[in-house]
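Single-structure report; data block below.
Removed from the display is one protein chain of the complex; every other protein chain stays in position.
Right, chain A next:
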């Protein structure tokens, strides 16, 4: 810093440590509560140091929430969303940056508009389309009396229903676009001189250069998908087969009002299970996470 201020340095550390305590306390308390037995977790005041029942509680929450199956679903779902976003955004950004045609700006704005309305805002109409993904084509043909030609395609309770509507926004396109715009023109010129077509240039030059961006986008999208709540809740109609991790939390909420025992130790163990995948990914890949977040500004 600019001047020597021992007193202020102490204050600085005090404020930051206080912030650290406040921001980490909920995670710590979840962990502590998940490590005590039923009697201890309901004691007043709640203990601040972990107990010895973490593994028992995790095991009980794991079985009660069927997390074995649920975690597989969640991972497939999150990986599907991640892969879809990373690939589709790269393709469309390439088409918007490296070609010149009349519809280009129309496409650009069509894609851009999707950033304004996340799925949570439009769940009701999106649900109708998920119940029959060919509905738009059916409805359009129905105008000329040919509605019957289009079959129904129900996406409820399927991976495509979970994943496709979430991919249908342009979060990644602008990250790639910004990056492609910084790539020197000489690269494309050289590629053209060498007789490489656009596909060649995309695969052999752009994709390898974009690895950093892809890592950043993939990290953000994976955590984002893991954290989805309301869309899975609606599109998954059979919780026995397709439930995702966040959905299972609702099942383990203790409601003492309805005479259920307050098994907070198990509920907090389940919370811990649900928190862990996105937290671990964030801890391991934070460098990419922040880079993607800051350069795309979401």
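One rule holds for everything that comes next: contacts are C-beta pairs under 8 Å (C-beta built on N, C-alpha and C of every residue); 3 or more make two chains touch, one makes a residue touch a chain; residues count from 1.
Keep in mind that, in the parts below, contacts and distances are computed from a predicted model.
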item: Candidate names "4Fe-4S ferredoxin, iron-sulfur binding domain protein", "Cytochrome c oxidase subunit 1", "sn-glycerol-3-phosphate transport system permease protein UgpA" or "Methylenetetrahydrofolate reductase"; UniProt protein name, chain not shown; value: "sn-glycerol-3-phosphate transport system permease protein UgpA"
item: Residue touching the undisplayed chain, where the options are A:70, A:86, A:111 or A:175; value: A:111
item: Contact residue for the chain not shown (choose from A:37, A:120, A:152 or A:204); value: A:120
item: Residue among A:156, A:209 or A:249 that touches the chain left out of view; value: A:249
item: Interface with the undisplayed chain - residues on chain A; value: 1-3, 5, 8-9, 11-13, 15-16, 19-20, 22-24, 26-27, 29-30, 33, 41-42, 44-46, 88-89, 91-92, 94-101, 104, 107, 110-111, 114-118, 120-130, 133, 135-136, 139, 164-165, 167-170, 173, 181, 185-186, 188-189, 192, 197-199, 201-202, 223, 226-227, 229-230, 233-234, 245-247, 249-250, 252-253, 256-257, 262, 264, 267-268, 270-271, 274-275, 278-279, 281-283, 286, 289-290, 293-295, 297-298
